[in-house]
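Excluded from the complex is one protein chain; the other protein chains are retained at their positions.
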Amino acid sequence: MKPLITLEGVNKYYGDYHALRDIDLTIGEGEFFSLLGPSGCGKTTLLRTIAGFETVSDGLVAIGGKDMAGVPANLRPTNMVFQSYAIFPHLSVAENVAFGLRKRPDIDKRTAVTEALSMVGLAGYEKRAAHALSGGQRQRVALARALILKPKVLLLDEPLSALDKKMREQMQVELIKLQRHVGITFILVTHDQEEALVMSDRIAVMFEGRIGQLADAETLYRRPRNRQVAEFIGKMNFLEADVQPAAEGYDLRVAGLGAVSVAAAQAPEPVHGSAGVVGLRPETLNLLFDGETTKQMLVDGQVDEVVYYGDMTYYDVRIQGVEKPLNIAMKNVIGRPVLDVGAPTRVVWDPRALVLFDRNG
Amino acid sequence: MTSTEGGRGLLMVSPPLIYALALLAVPLGAILLFSFWTQDFMAVDTTFTLNNYREIAEKPIYWALLKRSLFVAGCVTVVTVILAFPVAYFVSFHVRADRKSLWLFLITIPFWTSYLIRVFLWKVILGYNGVVNTGLINIGLIEEPLTFILYNVNAVIITLAHAFAPFAILPIFVALEKIDRSLLEAAQDLGESRAMTFFRVTLPLAMPGVVAAVLIVFIPTIGDYVTPELMGGAGGKLIANMIQTQFLALNNAPLGAALAIVAMVSVSAISLAFVLLNRRWLKGRS
Partner (left out) sequence: MSLRVYTIIYLIFLYAPIALLPIFAFNDATIIAFPLSGGTTKWFAEMWTTKALHTAVQNSLFIAVMTSLLSTLLGICAARAGAMYRFPMKAGIMGFIMLPLVLPEIIVAVSLLIVVVQILDLGLSNWTIIAAHVLICTPFSIAILNGAFQNLDPSMEEAAMDLGESRFSAFRLVTLPLVMPGIIASMLIAFTISLDEFIIAFFLSGSSPTMPVYIWGLLRFPQSLPVVMALGTILVALSIILLSIAEILRRRGMARAGVTDKGGFL
């Protein structure tokens, strides 16, 4: 991966408020990169810093090896799709898309606009008035308007948050295809973890102005670095554990589950001392129904809550020695009943699915 | 300076701010200064003195004028706001959304048309041979023209209530528009009648608008000398007429300045007291 954007020691203050804290980040050419985090975590500030709408208080922002300090937004090789789309309401679709070509006489407007519009699936919409567009169409116009300038980087600020669920899922797929088609770097800001997981090559999860973890989707999901990341991405059950270092990993005594050994790789960050927490994703746990057998580990429990979702059933199951019931996701397959609240059951678990964290980390 | 948002904002706001400082703050300071000086025939004596204020306090004519002015302004305010409220309520609650701005437009138009001529026409309406009297005689309700409707305080109040009507309607309308309609449904759902819903929900929520309407009518009314001059007759003159006389006829600017200060301070004090009395309605809104 050839690096395109480099951020080194970037800090941003608004008065006393520390919005970005020591951000170090490299984003590669042609990468689909996401900034993910809860609102107020600094992800939009970081995006606007790359775009040139915010100046950094401290640190380096470079694009294509060039320091961007003092370079205003209009002279940067980046283009942005705004959260509100910022479609100019007094211009037609074609005029909106051609807006940035005013200072580019080398490009033939008509062909470029036609191309850009057909690329986003809006061929023939040139003459439409901007205010007569639907939400999805506005977003496509915003995309065409940004991509027509052939930027090195396309910045997307929560581009799907204004769309309904169905439209959002459709646009996720289209954005991935579009990014592969144009081949440039996309940087997506989102608070929706599913959206980030589905679309990105790599994801930076941000909390309170810091990057909590930077990894690809699978690593983030399976090996979150700490409980904060684990809780933000998907669901996870946490159980306290006593930790003993062993030859090739750790020997654990997990509350409610008992003694077990895990590989060193199952602790994304090394655990010092004996206070640990293990995490288990709900879908790595199973209930053992009558007539089924397993070679896996088993623990007795009692159903505390049942939520039926159609394709899935979510159970809360109480096990001995643990205060909080375990969250378990079961696929609804033929012949598998939905248990009632209060029913005794057995929970199947696999030591390989455990993730180990330092309790104080 | 221009690199931060605050700096850019200040730079942007500086032309109107400097203008207002130069043409409002400085002149207001000047008038205050002047009120402590005295007119010595053609020249102004710049020795600091409270003589102007002493004269205002001692001569009953000024006190009487001020009292009458505040009374008239108070009456105008009460009449205007009470008459305006139902209109604002009607437009906000009973007019189709797309027609509202047309109604507001209709209400504001008379306000923008020549003030002097409008005042004069009230004279035509209320005069001895005016529209009201001719009309009432023609339908046989009275035999002699009514005389208590012109050249007195009543005429001043009617004319001013007319002049300030849109000023009262608009703030109340804005406050009513802001009321979430589901609050009214909630009140009725909780067992209140429509009338009680109005008194327990609508009116309290409209109070910021009512307070704004009161201030925006009460304060400028003090500064009008046209209506009392044309409509008030001998007994209907107000403090603004006296200020005007001191400045333009008697050439006693310092005394006029002191009168202006006294008028402004009284109005501000009353307005402030009014806002404080109503502060429980204004909390967390506006």
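Here the chain labels run A and B in written order, and each chain numbers its own residues starting at 1.
The rule is short, and it goes like this: a contact is a pair of C-beta atoms (placed from the backbone, for glycine too) under 8 Å apart; a residue touches a chain by one contact, two chains touch by 3 or more.
Because the structure is a prediction, the values reported are computed rather than measured.
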Report summary line: Out of A:Cys41, A:Ile63 or A:Met80, the sole contact with the unshown chain comes from A:Met80
Query raised in the report: Looking at the whole complex, which of B:Val81, B:Val210 or B:Leu230 touches the chain that is not displayed?
Result: B:Leu230
Requested in this report: Give the residue, chosen from B:Cys75, B:Ile125, B:Leu146 or B:Ile179, that touches the chain omitted from the document.
Outcome: B:Ile125
Report task. Just name the one of B:Leu203, B:Ile219 or B:Val275 that touches the chain not displayed here. Result -> B:Ile219
Query raised in the report: What is the set of chain B residues that contact the non-displayed chain in the whole complex?
Result: 5-10, 12-17, 19-20, 23-28, 30-31, 34, 44, 83, 86-87, 89-91, 94, 97-98, 100-101, 104-110, 112-118, 120-122, 124-125, 127, 129-131, 134, 162, 165, 170-171, 173-174, 177, 215-216, 219-226, 230, 240, 243-244, 247-248, 253, 256-257, 260, 263-264, 267
Report task. Can you list, in ascending order, the chain A residues touching the missing chain? Result -> 51, 53, 72-75, 78-80, 82-84, 86, 88-90, 99-100, 102-104, 131, 145-146, 149
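As a working rule, only the chains that are shown with their structure count from here on.
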Query raised in the report: At what distance in angstrom does the C-alpha mean of chain B lie from that of chain A?
Result: 59
